[in-house]
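Here the complex is missing one protein chain, while the rest keep their positions.
The first chain written gets the first letter, and so on, giving A and B; residue counts start at 1 in each chain.
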Amino acid sequence: MPAPLFWFFAIVMLVFGALVIINRNPVASALSLVVCFLGLSALFLSLDAFFIGIIQVLVYAGAVMVLFLFIIMLLDLRAEERRKLNWVALIGGALVALALLAEIWSVIGRTKIAHQVLPALSSPRIDDVRNVGLLLFDQYNLPFQVIAVLVVVATIGVIVLSKRELR
Amino acid sequence: MNSLLPWSALLVPLCASALIVLLFQRARQVSVFISVGAVLFSFVCSCLIFSRQDIAAAEIDWINFPGLLHVPIGFTLDRLSKTMLLIVTGVGALIHIYSIGYMREDDGEARYFAALSLFIFSMLGIVLANNFVMMFIFWELVGVSSYLLIGHWFMKDAAADAANKAFITNRVGDFGFMLGILMVWGATGTVIFREMAPRLTGLATNPAFLTLAVLLIFCGAVGKSAQFPLHVWLPDAMEGPTPVSALIHAATMVAAGVYMLVRVGFLVQASPDALRVISWIGTITALLAGLIATQQDDIKRILAYSTLSQLGYMIMAVGLASGETAMFHLFTHAFFKALLFLGAGSVIVALHHEQNIWKMGGQGKNLILTFVSFSVGTLALIGFPFFSGYFSKDAILALAYARQPVIFALALFTAFLTAFYMVRLFVVVFLGKPRSQTAFASQESPTTMLVPLVVLAICSLLGGYRFFAGRFLALPEEHHTGLVIPLLPLVAMTAGSVLAFLLYRGRATDPLNLRALRDRLYLDEFYGWIIEHTQDALARLSAFIDRWLIDAGAVRGASSATWGFGTVLRLLQVGNLQAYAILFGFGIVWVIYFVIFR
Partner (left out) sequence: MTTLGDYLFVSGTLFAIGFAGVLLRRNVIIIFMALELMLNAANLSLVAFSRFRVSASGLPNYHAQVLVFFIITVAAAEVAVGLAIIVAVYRARRTTHVEDLNALKF
């Protein structure tokens, strides 16, 4: 992917990611997150990871964020009321996050592999769904089964947690 | 044979004591026999030792670190120690015989004789010791024997307290003694007397050190010979049986201090400052005791203060750099003081253990032999011409006149006081009319008590003459003082005697009432006050340290610190998710920093 496109999608992702945490309205935050995920999916596609890119949109943006919006609607959340700001906590948290950012940037800046450019592939179009699938069902079969069980458990858990008291 | 004699003289009394304690405590007669036999045996050995010139005793190497410390168990057998051997065993034998009669009805008779034999053993050890450490060990043993004997009637609180007082006061002196021994050992490298004398030149370069060492050694004599300020135990020691008072607290044990100072005379006389202190302490003791004795009412107390006074004379003589004069007076004093105590004991027994002189009186008619021997003793003590005390006391006064006129004046006044209180005692007890029923009906003591009185009276009479004393002692040199010396003491003695006779003849109560002297110058109360307050202060300090530094500080501090630490840590558990998250992030940032950037 040409560099400008990369930067475009990257900026979109980052800006809307920031908007998630800046917005006061929860619905606006959720929708910003959806757009952020779209940008992320584009970045996945730029990395020739087509399967992951599609899955990102289908599962995350399609299912997870829908669930979020359902819950926001269910709880009928309004915009967050203004409460007295705890300045100490705010400054502390901001500092910690900034420190972490600084550290990550400096680490990335120092490593040699960071300068690696996109290596060539065996062919311009690769069938990554097939490759991922082969790997998944071959080497990672057991984890796959376990994940399946985990999803079932989560489903049952959600049902149990959401039950109201039987009258 | 020759080398066994000193060992057997020393050890046989110990064996007697051990036998009595271990086997024969129930069999009273056997115990008496063993003990008296042992001391007579030692006396015979002493006579043999004295008569022979070639006695040499085998030495046992007890501690031997070459170059560092050599402590043998060995004997010195020069004229001085041989004479002391005779005095100790001789007077000791007489008192043993006297005790047979005196302690006849006592239940603890066996215990008494065991302790008495132990005492003979310990005292002989002091006399025969050839080094400081051995002498110190026997010094302490003598203190133990004295404790056992003073507290013989321990059921009486007064006796038990007196025994404690004697031992503790002695310990105070012995502490100084030990420090002095250590100092001398440090300076000369040896504790053996014979080897010490040549090495003293090294000490001459540091006179302050030498003076301090001598004064500390003198502390031992201050304790044992009851000098001021450690004299307080001797009058209380009269709680013990009278023969004990005679043997230990008149003739021998209290003389040990004087003997020790004469034994290390080369050391003592090397320090003029120490000599001055010693002579003044002796003088003060003599004067003080003489003053207090004039107002006491217990016959044994008067004699005890008299002993204190005479010991003061001896120490004074030592301080005036004449050991021979001191030993001369020790020699004569042993005889007449033992005689006076035994005589007093005879009176006490005859009056059924009454000791207050104002309840006696007229005993001269009832107890004839006691009366005669007591008179001999009194005349010897006050320094009446031709009796032994006259010669030895005049020798000391001559010495003082030649060396320190101020001390001479005080000693002369003390002689006046001596005459005064002894004649007071004599008049009140033996002359006049009986002042109580028991005094009226008193009868003479049994023979076993009277024979020693006679023997001692003879010795008190002859003891001062050159032909007698000169065989045993190196007599002091004659000081040519013209007529001053025979005259002035005679005047003092006559004045004191006449004054006492006029004041006390025919009286039923004491015309003089000097409260301060009667109450012993309040020294006991003063010591009690000091001890009480220092103990109090120490106790309060310990309580403070315990309560505030250890309990509150360390113990409670540790627990409070933990509790406080826990409280602070608890503040982190706020329940607020974001607070946890912030701390979490903070930790991650730090870890990354330390791992990657350092």
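As a working rule, a residue touches a chain if its C-beta (ideal position, glycine included) is under 8 Å from a C-beta of that chain, and two chains touch if they have at least 3 such contacts.
Note that the structure is predicted; figures quoted are calculated from it, not measured.
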Going by the touch rule given at the top, which residues of chain A touch the chain that is not shown? 1, 3, 6, 10, 13-14, 17-18, 20-21, 26, 29-30, 33, 36-37, 40, 43-44, 46-49, 51-52, 55-56, 59-60, 63-64, 67-68, 71-72, 74-75, 77, 80, 83, 90, 93-94, 96-98, 100-101, 104-105, 108-109, 111, 113-123, 126, 128, 131-132, 135-136, 139-140, 143, 147, 150-151, 154-155, 157-158, 161-162, 164
Just checking the interface: what residues of chain B touch the absent partner chain? 570, 573-578, 581-582, 585
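Following the convention adopted for this analysis, only the chains that are shown with their structure count from here on.
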Could you put a whole-Å number on the gap between the CA centroids of chain A and chain B? 103
Residues on chain B engaged by chain A in the complex (per definition of touch): 578-579, 581-582, 585-586, 588-589, 592-593, 596-597
The chain A residues in contact with chain B across the complex are 89, 92-93, 96-97, 99-100, 103, 106-107
